[in-house]
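Every protein chain of the complex appears in place save one, which is left out.
The block that comes next holds chain A.
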Amino acid sequence: MSHNQPSRRSFLKVTAATGGGLLLGFSWLTSCESEKAEKARPELVMPEKWVAVNAFLKIGDNGVVTIMSPNPEIGQNVKTAMPMLVAEELDVDWKNVIVEQAGLDTDNYERQLAGGSQSIRHGWEPLRKAGATARYMLLQAAAQQLDVDAGSLRTENGMIFHDGSDRKLGYGEVASLAATLPLPEEVTLKDPADFKIIGHATKNVDARKITTGQPLFGLDLQREGMKYAAIVHPPAFGLKLKSVDDSAVRGLPGIHDVVTIDAAPEGVEMQWSDVNAFPQLVAVIGDNTWRVLQAKKKLKIEWEQTSPLESTADQLENLRLTLQEGKAEEARRDGNPEAAFARAATIIDRTYSAPFLPHNTMEPMNFFADVWEDRAELVGPIQTPEFLRKTVSALLDMPEANIDIMMTRMGGGFGRRLYGNFGVEAALISKAAGVPVKLVYSREDDMTQGTYRPEYLVRYRAGLDEEGRLIAFHVRGTGAGESPVFANRYPAGTVENYLAENISTESNVSTGAWRAPRSNFIAGAEQAFLDEVAEAAGKDPIEFRLELFDRAIKDPVGEENDYDPERYAGVLKLVRDKSGWKTGEDQRGVAAYYCHNSYVAQVLEARLDAGEPRVNEVHCAVDCGIVVNPEGAHNQIEGGIIDGVGHALFGAVTFTDGKPDQQNFDTYRLIRHIEAPRAIHTHFVENNIDPTGLGEPSLPPVIGALANAIYRVTGERVYDQPFVQRRELRG
C-alpha cells in the first residue's frame, strides 16, 4: 500500500491543522478509498484537501463530500442507505458524495454490526444528527465569514445562501472554519415532507466497482509479503484433532509452513459470536491459494471421537422424542387451552419440519491477519468486528487498542459472518507462522464447518367451535439448540385460549443465526397451518386472518403481543387488493408475517414444472415505515423472496456418522435463474413511521405462501422442508 501513503499523510495533516475535527485513527483502506473512487467516478473532480467536520463526514475544498458508512456491508445495501441519511440532513447533492466504509472505531461509532435488519433502524437518528450537526456548524462558519446572522442563511445542495445580500458560499469554502467551532447541543431534523434524498431511488454506491471487477471483497485483498493459508478441520461433528503428520507437505514447492492452532483454549474469555465446533485446526501456509488447498490433502491427520457421530435419522428421532416426551418451558398461556380443546368441534393437529442449512455465502469464509509482537491488523468480511476484536485480544493477550480491524464488502452474510471464527483463526495462524496471511476456506471447508441454521420440528393444534371460530391454539416447538417458537407473535393475542411451549433438542452440530433466525422456519409452518385451519373453518384464508386481526385490534387477548394488528392487517389488505385476490384461488397461496419490526404479506402463484413446484409470480406488500432507498428496498424484498423459495424447495444438509453429506454445489442445490420466480411485484405502505428492517422480513412468509400455493396446485399439503425432497431422503 506504499502508493497510498502520501494521501494518508496529507489527510491526517489536514485533520490536525483544523483542530476541531473529531476524525481520528482511520486505517489504510478508508484513507485510500477516496482516491480509488476517482477511478470509479470519473465525473467527480477530487479536492486538493479534505476537512473532517465530524466522524461521519469530510468535506473537500471543492465541495465534494465523503461520507463514512459505519456498518458492515453484506449485500443489504447499507453502504448506500446509511450515507443517504447523513447526506439528507447535511443537505448536499448526492452526485457530489463519495462513500467510504469505516473501519471498526468504537470511539466514534455505535453498533458497527450487520444483523437483525437493524442497521437503518438504529442509525436513523444518529446518522441524520451527524449530518444536521455538520450543516449547523457550516452555517455558523458561513455566518462568521459573511458577518451576518446564521438565521438569515439557508442551505441547498451543498451551498449556503444569504438571500438578503445575494451572496453564497460552498461548503468547501467554510469547512475549515466549521471544523473548529463548538458542537451544538441540539439540532433540528428535517420534516419528512422536505426529504430530497431519503425516499428517492438511489443506485448501489459500489455498483461500478462490482461490474468492473475492482478489488472489494476480503478474498480480493493482496499485500506485499502476504502468504495464503488453508485449514483442515475435523471431517465430522463429534471428532477433534489428535495428531498430525505433515512430512508429506513440508518442502513442497510454494509451501511455507504447517501449524496447528487452538481457537478455544481453556481459560480464555469467549464471546457469543465464538460459535465453533472445530477450534483445533491444522493450517498450511504457502504462496498461492491453490497450492495450499492441494497441499492440505497430503496431510496425515488422526482424529479422536469426543461425542456421538450423529446421522440424520438419529437427529430426526431425537427431535420427535423431545417434542413428544420432553419437558417444555411454558412460554405463554392465555385462558384455559385444555378445556377449550376438550369442547372444540374440530381439532386440526399438524407437525412441520425443516433441516439444518449452511449459509453458503458465495464468498467463502476468509480473513487477512498480520500479527506482530505488540500489534495486529485484521482485514476481512465480518458482520461483528467488535466481538472479533475482543476474542482476538483475549487469545493474543494483546490490548484491544493495538488491534486494528477493517471490514471489507462481504460476498454475502446471511448470518454466517456474525460468527468470526475464521478471523480468529487467521490471527492465530499469522502469529504461529510469523507472516501476514490470508486464510481462505475452500467451498468444502465452508459448507462442512457448521454454524448451520438449526433443524426444527413444530407441532400446531387448533380447536374450532361449531361455527368455525378459532377457540383454542397450541404451538410446541423444538430444534437443535433452540425452539423456533415466538410465544408472543401472532396468532397470540387473537385467541382466547392459547398455549406456547419451547423445548430444545441436543445435538453436537453447531448452529447459528441464519437470515431471519427462527422466523425462517416458524413463519412458513404457522402460515401453512393457518391456511389449513381457515379451510377447516370454511373461510377464505385472507378473510380468516383479518377476522383474527380484528379481534386483536378491538379486544386483544393478553398484554404482551409483539405486533401492531392494524399494520399487520394493513399489508394483508394491500396485497389482497394489489394481487386481485379472489376466494377459491386454484394456483395461489397467501401468507403474512411480522419480524424485524416490519410487516410483510405475500400472494404467490405456483405451477408444476416436470413434477417440481415453480413460482410464476409473487405480490408482496411491505410496511417497514419510511423507505429510505426504494431501489435497494425493492432489491432486498426480491432477494429475500427468491432466497426463501429456493431454500424451502431445495435446501438441506444431511449427515452420515457426523459427516455432512453435501460438501459443494454439485450435491447441495441452490436455486438457479431458471427456477426463480418470473416476476415479483413489491408494494410499500406509505407512512411516516421511522424505518425498520428490510434485509430479512420478506423471506419467512414466502415459505408459507409457497406451501399454500403448492397445495392449491397439487391438492397435497407439504409439511417437511425441503419441499422438493432429495432422492436419498425419498429412499
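By definition in this document, a contact is a pair of C-beta atoms (placed from the backbone, for glycine too) under 8 Å apart; a residue touches a chain by one contact, two chains touch by 3 or more; residues count from 1.
As a convention for this text, contacts and distances are computed from a predicted model.
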Among "Sulfate adenylyltransferase subunit 2", "Sugar ABC transporter permease", "(2Fe-2S)-binding protein" or "Ion-translocating oxidoreductase complex subunit C", the UniProt name of the subunit that does not appear here: "(2Fe-2S)-binding protein"
Omitted-chain contact residue, chosen from A:378, A:642 or A:707: A:642
Residue of A:167, A:190 or A:208 touching the missing chain in the full complex: A:208
Sole residue of A:116, A:411 or A:625 that reaches the chain not shown, by the stated touch rule: A:411
Absent-chain contact - pick from A:327, A:554 or A:673: A:673
Touching residues on chain A - with respect to the absent chain: 42, 74-77, 203-204, 206-208, 210-217, 219-220, 222, 228, 253, 287-291, 293, 360-364, 409-414, 440, 442-443, 631-632, 635-636, 638-643, 646, 664-666, 670-680
